[in-house]
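Pasting in a structure now, in structure tokens, and then I'll have a few things to ask.
Note that this complex is displayed minus one protein chain, with the remaining chains in position.
Just so it is clear, A, B and C label the chains in written order, and each chain counts residues from 1 on its own.
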Amino acid sequence: MAYRARLKVRFGDIDQAGVVYYPRFLHYFHVAMEELFTAEVGLDYARVLLEHRFALPAVHLEVDFRRPLRYGDVIDVDVRVVRVGRASVEWRYAVHRLEGPEPVATGRVVTAGIDLDSFASREVPDWLRDALERHVDPPQA
Amino acid sequence: MAYRARLKVRFGDIDQAGVVYYPRFLHYFHVAMEELFTAEVGLDYARVLLEHRFALPAVHLEVDFRRPLRYGDVIDVDVRVVRVGRASVEWRYAVHRLEGPEPVATGRVVTAGIDLDSFASREVPDWLRDALERHVDPPQA
Amino acid sequence: MAYRARLKVRFGDIDQAGVVYYPRFLHYFHVAMEELFTAEVGLDYARVLLEHRFALPAVHLEVDFRRPLRYGDVIDVDVRVVRVGRASVEWRYAVHRLEGPEPVATGRVVTAGIDLDSFASREVPDWLRDALERHVDPPQA
Partner (left out) sequence: MAYRARLKVRFGDIDQAGVVYYPRFLHYFHVAMEELFTAEVGLDYARVLLEHRFALPAVHLEVDFRRPLRYGDVIDVDVRVVRVGRASVEWRYAVHRLEGPEPVATGRVVTAGIDLDSFASREVPDWLRDALERHVDPPQA
């Protein structure tokens, strides 16, 4: 089951083509992941980093941009955990505009568990694994 | 043959983990593409948009993040045209730090030719096709 | 009376010093102004631009940064209209963290009314003047 974060396209998100600058979608994805931590893990991602010294940087991503987003669009960013590995977590994202059923963008991001101080690989802590696995939602075909 | 743009990681590019925020790599890719237009196509991408009303938004991207980038790193962003389709262009990117032979990130971006006013699909104009095809460099295995 | 927008400091808002990158405060100001349009003017700033072809770019700003903002901080951005001129609007901003009464940043921004197509000076339309003047709140000493 996806966690849904509602966001608004902002004035400064727009590029010279009059649509959302494509790196900004990755920012939307990250904000949605942050919201999932707060709402579903019960611990801000800020505290995961600053207190637990654990982070999940992206190591691989794929994104399909299907329709442009424009200034004023209100969007739902659905974020799903699709796999919790030993030291990695895989996420899927889908962005929808409120008006219209079809996704404007979909993405897959693989993140690696690391120690924030050494940047060495680090296993997903059990408390986080438990929280994330409750939300595991295998990708549809 | 790749076009190489030299960039610097800036103070504001860094995130809470102390490394370059991952959407920022996509910005680096775009800046390198802009530089390729200026240097190799002989026409700023700004003029392609504003005068020719033609744009190449990303419709698909894949990125592998292999090593973190840190503040102060000087990077070379290699951008290669790997295919010029009827109404699309495919690009490959590789980011290297000056110190160290191994890429910190590699990416593939497929862009679609559109009319900037209608956002409808539009063929790559001949003058641009000619300029880009001189740089086509099929991907290595 | 100020309009209050609640925002969260995001992972990517942080700079190498571990605090919010200072240009990002200006983005927070703009987001709060956008929210004021939606909530108090009753028309998204997006529609003011795209339909009425009227915009209010900043021509002067002053900001005092009093305390750093950190990742995970939840903030209230208070935005007040302090003067509606013939073809200008002056705004005051104050950013507070939820924990702590003292402002982390305060700002004053003067915006100029322009025609979005010509960028020539343009009077604040009556419907907007009326809506903004209901919120005029002269600055305290």
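Operating definition for what follows: a contact is a pair of C-beta atoms (placed from the backbone, for glycine too) under 8 Å apart; a residue touches a chain by one contact, two chains touch by 3 or more.
Model, not experiment: these values are computed from the prediction.
J.: Among A:Gly18, A:Pro68 or A:Gly85, choose the residue that contacts the chain missing from this document, as touch is defined above.
T.: Counting the whole complex, the residue in contact with the absent chain is A:Gly18.
J.: If the hidden chain were put back, which of C:Leu61, C:Val82 or C:Val136 would touch it?
T.: C:Leu61
J.: If the hidden chain were put back, which residues of chain B would touch it?
T.: Residues 8, 10-12, 27, 30-31, 34, 44-47, 49-50, 70-72 of chain B touch the chain absent from view.
J.: Name every residue on chain C in touch with the hidden partner chain.
T.: Output for chain C: 16-19, 21-27, 30, 46, 49-50, 55, 57-66, 68, 116, 119.
J.: Since one chain isn't shown, list which residues of chain A touch it in the complete complex.
T.: Residues of chain A in contact with the hidden chain: 11-12, 14-18, 21, 23, 71.
We take it that only the chains that are shown with their structure count from here on.
J.: What chain sits nearest the middle when you go by CA atom centres?
T.: Smallest offset from the overall C-alpha mean is found for A.
J.: Which is it for copies chain A and chain B: same residues on both faces, with over half shared, or different residues?
T.: At the contact between chain A and chain B, which are copies of one sequence, the residues are largely the same (over half shared).
J.: Give the rotation angle, in degrees and rounded to the nearest 5, that superposes the C-alpha atoms of chain B onto those of its identical copy chain C.
T.: So the copies are related by a turn of 180 degrees.
J.: Nearest whole angstrom, what separates the Cα centre of chain A from the Cα centre of chain C?
T.: 28
J.: Counting only residues that touch at least 2 other chains, which ones in chain B make the list?
T.: Within chain B, residues 16-18, 21, 23 contact more than one other chain.
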